[in-house]
Structure formats: C-alpha cells, structure tokens
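Got a structure for you, questions after.
What you see is the complex with one protein chain gone and the rest in place.
Take a look at subunit A:
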Amino acid sequence: MADSFQFELVSPEKLLMSETVTAVSVPGSEGFFTVMAKHAPVMTTIKPGIVLVTPESGAEQRIFVRGGFADVNENGLTLLAEHAEPADEVDMAALDQSIKDAEEDVADAEGVEAKAKAQHALDQLREARAGLAG
C-alpha cells in the first residue's frame, strides 16, 4: 500500500472533507495531475471537472468541483473549491444553465482577449459536462 497523506476539500461555506488518502486526481487548469504522498509543493488553479479521491480504505469517490485552487504542501493537499458535490448528485440542469450562461458570455464578450477567456471558460464547462455524462 502506498503512503498516505492528508486531503482537505473546503468550499466557501464549509469544510467538506478532511481525510487521509493515498491519491487524489485533480483537474488542474494546465492539465490533470495526481497527487500522492510526498508530492512536491505545487500551487495551481483548477478547472471545472471531477476530482478522484482514493481514500486509505474504502471505495474511490468522485467529486465534481467548479473551479478553485489546489495547494500541495508538506502537510498534504488542500483544495479550495468554489462549489463541490459528489459527482452522482450533480444537478445537470444547473450545469446546463451555466453552460448556456457561458455561451451568452462568449456572444457578449467584447475584444479578442475577453472572447478567448469566455470561450475558454465555456470549453471547460462543456468538457466537465462530457466527463460527468460519460
């Protein structure tokens, strides 16, 4: 069995999870990565997607997050998620709504840079939706 480390998932409203785990896959904005014990300190933003938590004992958990930050340090991994819920309880209608909002943002965006940013956000949401559905 691999070494374990402390994983904390916090949303603005409360501490959602604080567990000893062996591995966590995080949807970083520059690509997915998996954190295991003794990972080098990293700080990154995360995009909407699924966090895969492998606890020390018991089944894997899939948690859907909507962006946030990941902070890996010597004490473990801390995920500051804007919004998080178990992947199978995700409100698809709400997600579709935010995709629609994002589409409108793309349409409304002025200037190349803003447009690219909005498009990027939309793509991330779509990708997350596809990941959830599949």
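Odds and ends about this structure:
Just so we're on the same page, a contact is a pair of C-beta atoms (placed from the backbone, for glycine too) under 8 Å apart; a residue touches a chain by one contact, two chains touch by 3 or more; residues count from 1.
Just so we're on the same page, contacts and distances are computed from a predicted model.
With the options "Heme exporter protein D", "MnhB subunit of Na+/H+ antiporter-like protein", "Fe-S cluster assembly protein SufB" or "ATP synthase gamma chain" in hand, the undepicted chain maps to the protein name "ATP synthase gamma chain" (source: UniProt).
Across A:Val35, A:Leu80, A:Ala102 or A:Ala118, the residue that sits in touch with the chain not pictured is A:Leu80. Residues of subunit A that touch the chain left out of the display are 8, 10-15, 28-30, 40-45, 69, 71, 73-74, 78, 80, 82-83.
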